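Complex shown without one protein chain; remaining protein chains in place.
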Amino acid sequence: MTIVLGPNQYGKAENRVVRIYRDTDRHEIRDLNVSTSLRGDFTAAHVDGDQSAVLPTDTQKNTAFAFAKEHGVSSPEDYALALAAHFLDAASAATGARIEVEEYAWDRISVRGKGHDHAFARRGGDIRTTVVTMERAGATRRAWVVSGLKDLVVLKSTGSQFTGFLRDRYTTLPEADDRILATSLVARWRYASTDVPGGDWTTTFDGVRQILLETFATTYSRALQQSLYAMGSAVLQAHPEIAEIRFSAPNKHHFLVDLSPFGVENPGEVFLAADRPYGLIEATVTRDDAPDAEDAWLTAPGPRQEGVT
Amino acid sequence: MTIVLGPNQYGKAENRVVRIYRDTDRHEIRDLNVSTSLRGDFTAAHVDGDQSAVLPTDTQKNTAFAFAKEHGVSSPEDYALALAAHFLDAASAATGARIEVEEYAWDRISVRGKGHDHAFARRGGDIRTTVVTMERAGATRRAWVVSGLKDLVVLKSTGSQFTGFLRDRYTTLPEADDRILATSLVARWRYASTDVPGGDWTTTFDGVRQILLETFATTYSRALQQSLYAMGSAVLQAHPEIAEIRFSAPNKHHFLVDLSPFGVENPGEVFLAADRPYGLIEATVTRDDAPDAEDAWLTAPGPRQEGVT
Amino acid sequence: MTIVLGPNQYGKAENRVVRIYRDTDRHEIRDLNVSTSLRGDFTAAHVDGDQSAVLPTDTQKNTAFAFAKEHGVSSPEDYALALAAHFLDAASAATGARIEVEEYAWDRISVRGKGHDHAFARRGGDIRTTVVTMERAGATRRAWVVSGLKDLVVLKSTGSQFTGFLRDRYTTLPEADDRILATSLVARWRYASTDVPGGDWTTTFDGVRQILLETFATTYSRALQQSLYAMGSAVLQAHPEIAEIRFSAPNKHHFLVDLSPFGVENPGEVFLAADRPYGLIEATVTRDDAPDAEDAWLTAPGPRQEGVT
Partner (left out) sequence: MTIVLGPNQYGKAENRVVRIYRDTDRHEIRDLNVSTSLRGDFTAAHVDGDQSAVLPTDTQKNTAFAFAKEHGVSSPEDYALALAAHFLDAASAATGARIEVEEYAWDRISVRGKGHDHAFARRGGDIRTTVVTMERAGATRRAWVVSGLKDLVVLKSTGSQFTGFLRDRYTTLPEADDRILATSLVARWRYASTDVPGGDWTTTFDGVRQILLETFATTYSRALQQSLYAMGSAVLQAHPEIAEIRFSAPNKHHFLVDLSPFGVENPGEVFLAADRPYGLIEATVTRDDAPDAEDAWLTAPGPRQEGVT
């Protein structure tokens, strides 16, 4: 029996990069959380402690900040693609780079009805995300872009049921003809290529986000699964540049409170919002002619990547 | 030496009460986190384990949910005042009740430009708060209302300096003529009485919030302390119904990154947003003719109340 | 009407100071979270933006780290007292200083049954705390020390009941003759003076912690209130150097699960551990001859300090 190194990855996680554009008096802000990592032949570092092929995580951090100026942040996707390409240049032992970016949105503070030039309030709500994976094979390079959003909390106060489900001896759930449906949505969509319409990642992001919201709102839901599928279908129909979309959606239970012991009726008006446990629904919606995902969703082989965290 | 019971308080914390108004097809939602507690003569419960004067925390929970229907939630303040009065009725051993409410805002999902009737997205950002304290003295009752907001994250990308400060042998900080100023604001204002203009707590809330934002934006800041004082003064000038306002404001440091080792200039464009440590600025702005706070800010004697958590 | 500055406080929060003692090959580690703040006449800073009396929070940070070497960390209390005295020297406008320290415990990693010289595992569990308040009045100084612990999670699987409580129309809770009692304890005790036996704060800490645990374990509980009172009494009886002790104790509900729909009995064996809402019990136990607390529990006037979080 011989012990060997398996898949591995290393990098600097959660660099909080804030980029202010101040070319004019009307400033712009990009507020990012950037994680970079490299894969490749790093056996010597693991087995012998030889670091000669290892570009330090501290250097990766420096680069993430420097690129916010040198390359700029026109979009998370564009910035991440540039960083990934750079790291493959800089670290010859690396066969792949993975750049993950979260972006926090800010609004201009309204002063007498007009957005202020350099004062901002953080918007809160959902967070824009992207993960860029870039690999080399000889002289060629390939890149995959998976963008998305997380923490989009949505709720329908009617137009949702859950009936006709499978029952066994442990089933006590009554059927619900009218319930609250709520989730904190994570959505991630894989682009078919790095060529998006007009090179404009943000227009697609905004379009997808709006479709997700509208479809959630207007779909009569017979289960959260059905809502997600409808949402994914609508995205794919409107955005041919997207090959597939994946959802992770906790069912944020709102339990109708029994007020009858107090002689009070409760026709769908008072609910307890519960924390744990919660339903967790995960689904993929794709095209039958989508290009293969290959390494788009590939991440490190570590435990975190397996979703067991 | 005799051992005695000192101040004490008990209740049910963090009831997540969601109230849907569905009297018409156009639903409304109030999403609350409600904590109730009672003070008074509960010596027997502590010393002898005698619960005969103790209204259970489970009952307090039930009441918080029932009142969302029976009394309704026109505003957090109005709902909390009703709950406090009820608990003094229900528990004769209680000399005081304290009701704390947080409210999470939701927006209607926009569908083809119009807000949907029954689909909502949680707004994120800052949270509205209120704390109502009600006490009895014989046949009379007195109430204090402290309302506010928290988690209002604001940032100015210029218009802020920090210079001329005291120096000692441990001082290494250079003066800053132009820096990012950012905080996650907690503000709480004490109402002079429970009579607010038009009985409309929400109009005052909206007005204060807007003044805080505008004043932060438009004040050239020589320190976060100065910004807070200006913000508080503006609130008191515009709202005679408010006696004082208190702030707790972490200075969310954004450090300018030194890119010179890479031959890159950084004239206020790339910053590292730091987590810990952070400056913490706390200040009160009040009127010299304000009514005494008395028990408005009084809370339980427990450790949490002392701010040492 | 004139607007004036009320109570205020500023400082640097959450300095993560790690001190390694390496005078011999057998290292020692003190792992601290240090928050410092100053009170006093800082009107100019707030009203005019004049910082000439303000010792920067950055300097406070530097000092917290330098003192870990210059003064050392024999105990959190001793270190905090030294820092507080220094800040009153350094900032003449300050009339009071408040130093809060949390300490995280580490154990030596056991290697073949013996504790390693310089390898440690963080213990987890409860955190040791202290808050030192020091004030000057003319040439004299006074100090108060409030020490404690937090996050001490304890549970009894029997020996707890809750019966005989007050009922009203909103009461549905059945009486419980045998239930799980669990809490995540915060305890803080005020020392009668800064003179503790042998000058050894740690011996008292260890003693109090053990008394809390043993008394929780051995007290038949008719309510969490009763357990807390017994725990506090036992501490005061054994430690005359302690004037009072305050508790904040969430009742971490463990609900017996009804397995009868599945034909399964559940005689106190399977429970659901709930998150929210939770009972919150807060109580003080004191001596009737204790010195007055004066400013021991005084903290900044900001919202956080008022327990309204």
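Here the chain labels run A, B and C in written order, and each chain numbers its own residues starting at 1.
Methods note: a contact is a pair of C-beta atoms (placed from the backbone, for glycine too) under 8 Å apart; a residue touches a chain by one contact, two chains touch by 3 or more.
Computed from a predicted model, the values in this text were never measured in an experiment.
Enquirer: Touching the left-out chain: which of A:31, A:78, A:100 or A:117?
Expert: A:100
Enquirer: State which residues belonging to chain C touch the missing partner chain.
Expert: Answer for chain C: residues 15-22, 27, 29, 31, 62, 65-66, 68-70, 106, 109-112, 116, 118-126, 151-159, 180, 210, 213-214, 216-218, 254, 257, 259, 261-262, 264-275 touch the chain left out.
Enquirer: What residues on chain B make contact with the chain left out of this view?
Expert: Residues of chain B in touch with the missing chain: 169-170, 172, 261-262, 275-276.
Enquirer: Please identify, in ascending order, the residues of chain A that touch the omitted chain?
Expert: Counting only chain A, the missing chain is touched by 1-16, 35, 37, 42, 45-59, 61-63, 66, 90-91, 100, 129, 131, 146, 148, 150, 162-168, 170-173, 186-188, 221-223, 225-226, 228-229, 232-233, 236-237, 244, 246-248, 250-251, 276-289, 297, 299-309.
Assume only the chains that are shown with their structure count from here on.
Enquirer: Which chain has its Cα centroid closest to the overall Cα centroid?
Expert: B
Enquirer: Just curious, how far off is chain B from chain A if you go by their C-alpha centres, in Å?
Expert: Here chain A and chain B have centroids separated by 31 Å.
Enquirer: Going by the touch rule set out above, which residues of chain B reach two or more other chains?
Expert: Those would be 15-16, 62, 66.
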